[in-house]
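After the structure tokens below, expect a handful of questions from me.
A single protein chain has been removed from this complex, and every other one stays in its place.
As written, the chains take the letters A and B, and residue 1 is the first residue of each chain.
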Amino acid sequence: MNIVETTLNGVTVISLEGIINAASAPKLKAHIETSDHGIPMVINLEQVDFIDSSGLGVLVGLARKKKANNAVLKLANMNNRVKRVFEITQAFSLFDIYDEVGAAAGN
Amino acid sequence: MEFHIDTSAGMTAGIAVLPDRIDAANCALVQQAFPDWLKRTANIVFDCSRLEFLDSSGLGVIVSCLRKAIEHKGDLKLAGLGTKVTMLFELTKAKRLFSIHPDTASAVAEFSSGNNE
Partner (left out) sequence: MNSLFIVRETDHAWLREQFRGRHPLLVTLCNKPFIEFLIDFSILAGARAIRIVSDGPIAELEQYCGNGSRWGIEMSYAHMLPEDGRTRILEKNRRFCSSGRMMIVDGVLFIDNDKTANYRAWFAAIPAGEVIRGDTGSITITGEPLPEAVVPPRPRLGIPPVSSISHYFALSAETLRAGDRYILPGYSNEQDCFIGRNVVIQKGAEIRKPVMIGNNVQIMSGSVIGPGTIIGNNVIVDRESTVSESILMDNTFVGEQLEVERKIAEGNLLIGPESGASLLMEDPHLMGTIRQPAPGNRIVRYLVHAIAAAILIILLAIPFLVLRPLLALQKNWKTVAHSYPASTPGKTMVLKTAKISPDGLTGRIAIALALDRFALLFKVLEGSLLLIGHRPQSSSATAGVDRNPVAFNPAVFGYSEAEDWAQNDVDTMIIDHYYALHGSPMKDISLVLNALTNRKTV
């Protein structure tokens, strides 16, 4: 899984590519641990094919850390398969979900 | 079950207070008590204000009580039926068999105005 980090409007945008599963989730976790938890962050899932329970675990943990620092975690561009995982686990209630990175970054 | 005679409307009528449930388990109690009440008067009112639940055995017993009352040239009227029990009576068409009243007073009053046929 590839991770590309950029900035848009002063907001960190992390674009992921590939599958987020038990194998790749630790990589994502490690990358995020080093970022500043006080600033808003958008995770762009446009190139993410699938996410499993460990991947969800990383995102849920990150959302919690952001909340504790009064910052916000937004997710953008989920495909149908990823949307379904969020739907069926009701994890969607923990995130702000956008269909476009620009809107998520507050254009 | 409580049963007492009421002569307030000028003639003898019996009022029996039914319990909150009449089902397969306890309907025999009503079945057995009814003939004793009939010996005292053939004009009987069932006070159903406490009745919350009735199943088909319970309904069957009440209908057989009606039949017995009619055989004794009297009548069995029902008073104070709740909404749910009324729905059951409507569903099983039992509603048509009975003279149904909002309270025991109007049931007893109807006995004395000689309207039962």
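To be clear about the criterion, contacts are C-beta pairs under 8 Å (C-beta built on N, C-alpha and C of every residue); 3 or more make two chains touch, one makes a residue touch a chain.
Please read all numbers here as calculations on a predicted model, not as lab measurements.
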item: Which displayed chains the hidden chain touches across the whole complex; value: A, B
item: Residue of A:Ile43, A:Leu56 or A:Leu73 touching the missing chain in the full complex; value: A:Leu56
item: Sites on chain A contacted by the missing partner chain, in the whole complex; value: 52-54, 56-57, 60-61, 64, 83-94, 96-100, 102-103
item: Residues from chain B at the interface with the omitted partner, ascending; value: 55-56, 83-84, 87-88, 90-93
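Following the convention adopted for this analysis, only the chains that are shown with their structure count from here on.
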item: Distance from the mean Cα position of chain B to that of chain A, given in whole angstrom; value: 69
